[in-house]
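In this view, the complex is presented without one of its protein chains, the others remaining in place.
Labels run A, B and C following the written order; every chain starts at residue 1.
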Amino acid sequence: MEYSKFETELQVRPDDIDMNQHVHNSRYFDYVLAARYEQMEKNYHFSMQKFIEMGFGWVISKAIVNYKRPLGLGDHFIVKTGITGLLNKGCTVAFEITNKKTGKLCCDGEFHYTMVNINTGRSETIPEWIIAQYSI
Amino acid sequence: MEYSKFETELQVRPDDIDMNQHVHNSRYFDYVLAARYEQMEKNYHFSMQKFIEMGFGWVISKAIVNYKRPLGLGDHFIVKTGITGLLNKGCTVAFEITNKKTGKLCCDGEFHYTMVNINTGRSETIPEWIIAQYSI
Amino acid sequence: MEYSKFETELQVRPDDIDMNQHVHNSRYFDYVLAARYEQMEKNYHFSMQKFIEMGFGWVISKAIVNYKRPLGLGDHFIVKTGITGLLNKGCTVAFEITNKKTGKLCCDGEFHYTMVNINTGRSETIPEWIIAQYSI
Partner (left out) sequence: MEYSKFETELQVRPDDIDMNQHVHNSRYFDYVLAARYEQMEKNYHFSMQKFIEMGFGWVISKAIVNYKRPLGLGDHFIVKTGITGLLNKGCTVAFEITNKKTGKLCCDGEFHYTMVNINTGRSETIPEWIIAQYSI
């Protein structure tokens, strides 16, 4: 199965810049998270808040980031994400962050998520209808 | 003298939310900084990067924030800032952060800045032409 | 009434440093918060977790920070805090952050807190026994 990819445009905030005058390494993580939250609501029509209200949460189990070129102060960038695997206990989301001005790749990678029951904290089988909602 | 006020719209990022499910107190600081950087470039036509290239920097000497209502996950908000005092060694910038959806005030306050020479780290008299550029 | 002051030693983390090669302005907030949490547990013997378990929370209503000298990469520093006012709806905490090596003041200021009921989000009268616990 081939899943859809979605794009979110964001801008570097001054507090994202570290002592090397570039976006701090760990902030790319937060950019993917921000893009993903927006896309869950806008593109999948099922926001993180709705997951939480239903007692479900997503816990990250693995992160891989390949750094290519840093973003700098004031840069606009595109975060493209898409599901690459969706099984009964979790999913894999791949991402690419591109500098809007140059069109060049800043970093890419993937995050593995496990679905949990918020009340027990234990992993939970993803209901069929959620898999359907995200299988676009 | 009455100075202009400018507005920047921003959105809360998921990593801004703290254990209380609201934007972390210190992040409002970063929102004002982000708005101010944008307004320096867009509205005053003299970006922070240009200040730095000319060997000048702005150092914050005092911050006052009055917290009224917190922002939450995904909220869009307006940061309105304006100079309230511009003297030969520094300036004062007042700000208001308003929730875009409700129109209600989240916090307001002011930041006092001192101009410094980046190379010496010492305070510097603000050149007349910079005062002119910012006296709009 | 004269309240006690308590000290906590902390160290600057590399991710606290911003593009100016100093601790980012808003991080001093977080240092005071970290020191205060430790002191609530160690010195007042009533941790923030206990407040939360009892359905109480502290909401910041005003912050004032006077910046004197920045902290840099790897610096050790002392956060001294103490109550300066404790009324039936809130309290004021003053702080001083000092560079451990030089003994010089980095910043000082005060935070005003309001006590809230976590469930209603509304301000709450501080119970007498909490005032007693913190009146040391």
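The rule is simple: a residue touches a chain if its C-beta (ideal position, glycine included) is under 8 Å from a C-beta of that chain, and two chains touch if they have at least 3 such contacts.
All values derive from a computational prediction rather than experimental measurement.
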**Message:** If the hidden chain were put back, which residues of chain A would touch it?
**Reply:** 20, 25-27, 29-30, 33, 57, 59-67
**Prompt:** What is the set of chain B residues that contact the non-displayed chain in the whole complex?
**Reply:** 14-15, 17-19, 21, 24, 26, 73
**Absent-chain interface as seen on chain C, which is shown** = 13-15, 30, 33-34, 37-38, 41, 48-49, 73-74
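Going forward, only the chains that are shown with their structure count from here on.
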**Prompt:** Using each chain's Cα centroid, which is most distant from the centroid of chain B?
**Reply:** A
**Message:** I'd like the Å distance between the centres of chain A and chain C, where a centre is the mean of that chain's Cα atoms.
**Reply:** 34
**Request:** Mind checking the centre-to-centre distance between chain A and chain B? Centres are C-alpha means, answer in whole Å.
**Result:** 29
**Asked** Hey, what residues on chain B touch two or more of the other chains?
**Response** 30, 33
